[in-house]
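The complex appears here without one of its protein chains, the remainder shown in place.
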Amino acid sequence: MGASGFEITVNTVKMLLIFLLMVQLVPILVWVERRGSAFIQNRFGPNRVGPLGLTQLLADAVKFLFKEEFRPPKSEAFLFYAAPVLALIPGALAFGSIPLSAPFDLTWGGETFSFLFQSFDLGIGIVFVLAISSLGTYALLFAGWGSGNKYSMMGAVRASAQMISYELALGLSLVGILLIYGTFSFSEMIEAQKGPLSFMLMGKNVEIPFLPNWGIFYQPLGFILFFAATFAETNRSPFDLPEAEAELVAGYHTEYGGLKMLMFYIGEYGHMMVASALLATFYFGGWDLPFGSDWLKEAIGSSFLYSLVMHLVFMTKVLLFLWVFVWVRWTLPRFRYDQLMDLGWKTMLPWALFNTVVTAVVVVLFSSVGNS
Amino acid sequence: MSEVIVFYFFAAVTLLSGLRVISTSNPIMSALYLVGSMVGISGLFFLLNAPFIAAVQLMVYAGAVMVLFLFVVMIFDTKDDGKKGNSPGPLVGGLKALSIGGLAGIFLYVILFKISNFGYLSPDPSAPQFEVKNMAKLLFTDYMFSFEVLGLLLLVIPIGTVALSRIRGGTHAK
Partner (left out) sequence: MEAIVPILVLTLVVATFGTLLVYVSSLFGPKQHYTRTKYLPYECGLPGQETEKTTISVRFYLTAILFIVFDIEILFMYPWALVYKDFIAAGQGAYIFWVMFVFIALFLFGLIWEVRSKALEWD
């Protein structure tokens, strides 16, 4: 975390702020979801509490705070209480390892320190996020088993089976991106996506000036697969069978009430934010503004302000994807469980393999022709 | 300095979780302590400058194998044994005490007399910071045959599972 006291302080403050950013985005997301779903369904959403209904979730949180503290007596106390806390941890850790903006410098006492706009930087960016996401199944299993209710248990087992099936498709669709960029680190991937679209074709360096060098132009199929897989990973419609009301009541969080239930939702929205941030980083250039970042960097002198402006660019992309999440939820009907598992194993895995092989072939052909 | 503290933290987590696996009577808590042990080992890999292996340990062991174990324990709905059980006779009790004592004695002997450099072993400073590329290059050149055989082994596992579990007729499905 740095050697001198100043570095440690700034890093700690930065880590806390990023975590709070994630937590504070949740009320905004819920508001977007409720108003957006209302708009799609041709009705008003919450518009009485506060201006435009913005403080609705604050009122809801206060209401949740005063709910009765209930623990079903046949349940296992430690697991029951640990599950909501465990639901927060993977999302927060994964969100902390994604660069949210450009690195910046701060001077203190004559020395200039360089800081990254992320809680911590690991050389193995992607793999860490996947590893932490795979620990997310434990929150579901704890909640299901800890409730002492057989319907919760069944819901939890179904939900975790769904999650692990789509983790395969998720991991495999990322191999294409890795083949192209040759690095695990997010910052290097964002660096490689700067500038206009350029690649080697038949020995010549082709450059298309009006398109940015984003990952989506290199991996369109990978984008579609990754996009669909993250829907299933976050238990989000149309894959939200474990939470569907007609099915198993509320699935694995049936027996939860009050603030513990809210923590599951924070965890779910946290995962959504991580998924949107990953989509923005891999396929849409991260915090980089396509044709403006260079002159912006010179126009804004201080690297700190530049960092903040680029953060706004990143958050715009992330919010765009979050809106797409909400939009898809209220547009598509839900999948049946066997359709869901069939889609994961029989459709997405083979297509992801196909994507990998084709990408590998293309990289070999284009690079070797160019190099020889 | 901070690395030493973190090392002892992870080592303690691993060892204590491992101990609690066998000393707790609730099978679900036993599985969960095993998960804790895996996470501790992953942290130790991190400290040895092997972050990729640490993440793979988390993803495969803590994220897949232990989920499988938990499925099994939860599905079969095994109950807490409690502390009751058959009290061992003198012969069995004596064998237990002898084996545990013998094992502890071996550990103590090795620690006290055989390890000369007793302390936190820092990773080799001349080793590269990021080991994945070197490992990959070795894997696909020197150990390529082992790699392909591993693929074959991973093919045999699903076939064996289906044959053993006989889902929908097992390997002789219509």
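Should a chain be cited, it is by its letter among A and B, assigned in written order, with residues numbered from 1 in that chain.
Everything that follows uses one rule, which is that a contact is a pair of C-beta atoms (placed from the backbone, for glycine too) under 8 Å apart; a residue touches a chain by one contact, two chains touch by 3 or more.
Remember, it's a predicted structure, so these values are computed and weren't measured experimentally.
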Contact residues on subunit A toward the hidden chain run 1, 11-12, 15-16, 19, 23, 64-74, 81, 84-86, 88-89, 92-93, 96, 119-122, 127, 147-151, 153-154, 157-158, 161, 164-165, 167-168, 171-172, 175, 178-179, 182-184, 249, 254-255, 258-260, 263, 337-338, 341-342, 345-346, 349-350, 353, 356-357, 360-361, 363-364, 367-368, 371
Contact residues on subunit B toward the hidden chain run 2, 6, 9, 43, 46-47, 49, 51-52, 56, 59-60, 63-65, 67-68, 71-72, 75, 77, 132-133, 135-137, 139-140, 144, 147-148, 150-152, 154-155, 157-159, 161-162, 165, 167-171, 173
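By our rule, only the chains that are shown with their structure count from here on.
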Chain centres from averaged Cα atoms put subunit A and subunit B apart, in whole Å, by 30
So, in the complex, the side of subunit A touching subunit B is made of residues 76, 78-79, 122-124, 127-128, 130-132, 134-135, 137-138, 141, 144-145, 153, 157, 160, 164, 184
Subunit B residues touching subunit A in their complex are 28-29, 35, 51-52, 55-56, 58-59, 62-64, 67, 70-71, 74-75, 129-130, 132
